[in-house]
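Yeah, one chain of the complex is gone here, protein chain that is, but the others are all in their spots.
Our next item is chain A:
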Amino acid sequence: MTSNAPPSGQTDYVTLVSCDGFEFKVQRSSAEIAEAIRRMLDPRTGFYEAIHNRCEFSDITGLVLEKVVEYLYYNEKNKDAKEVPDMEIPPEMTLEVLMAADFLNV
């Protein structure tokens, strides 16, 4: 980023942070598939998230966030695919992922 822009400039990558401190660098275009993330990163809002290109989730653990990130890339990768394979979700994580999906609108 150039000096006149930071920290409010829009970067190609954004950082998603779990409640237990795990950080995931994700392509902005993929991350914004989740409507809630897109709104958090909307520069017009002046949210902390938008300024720093960084979203912190106080309710999502690293393990679940990792699954979410996997999904974001899965979605991006399959956007034009005719046959989309199911993404595996381990049964013991289902409820947590479900709550995260609800929260993130994805």
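The rule is short, and it goes like this: a contact is a pair of C-beta atoms (placed from the backbone, for glycine too) under 8 Å apart; a residue touches a chain by one contact, two chains touch by 3 or more; residues count from 1.
In this section, contacts and distances are computed from a predicted model.
Novice: What is the protein name, per UniProt, of the chain that does not appear here: "Cytoplasmic tRNA 2-thiolation protein 2", "L domain-like protein", "18S rRNA (guanine-N(7))-methyltransferase" or "Pyruvate dehydrogenase E1 component subunit beta"?
Specialist: The chain we cannot see is recorded in UniProt as "L domain-like protein".
Novice: Mind pulling the chain A residues that touch the left-out chain?
Specialist: Interface residues of chain A facing the absent chain: 18-22, 32-33, 36, 39-40, 45, 47-49, 55-64, 68, 71, 74-75, 78-82, 84, 86-87, 89-106.
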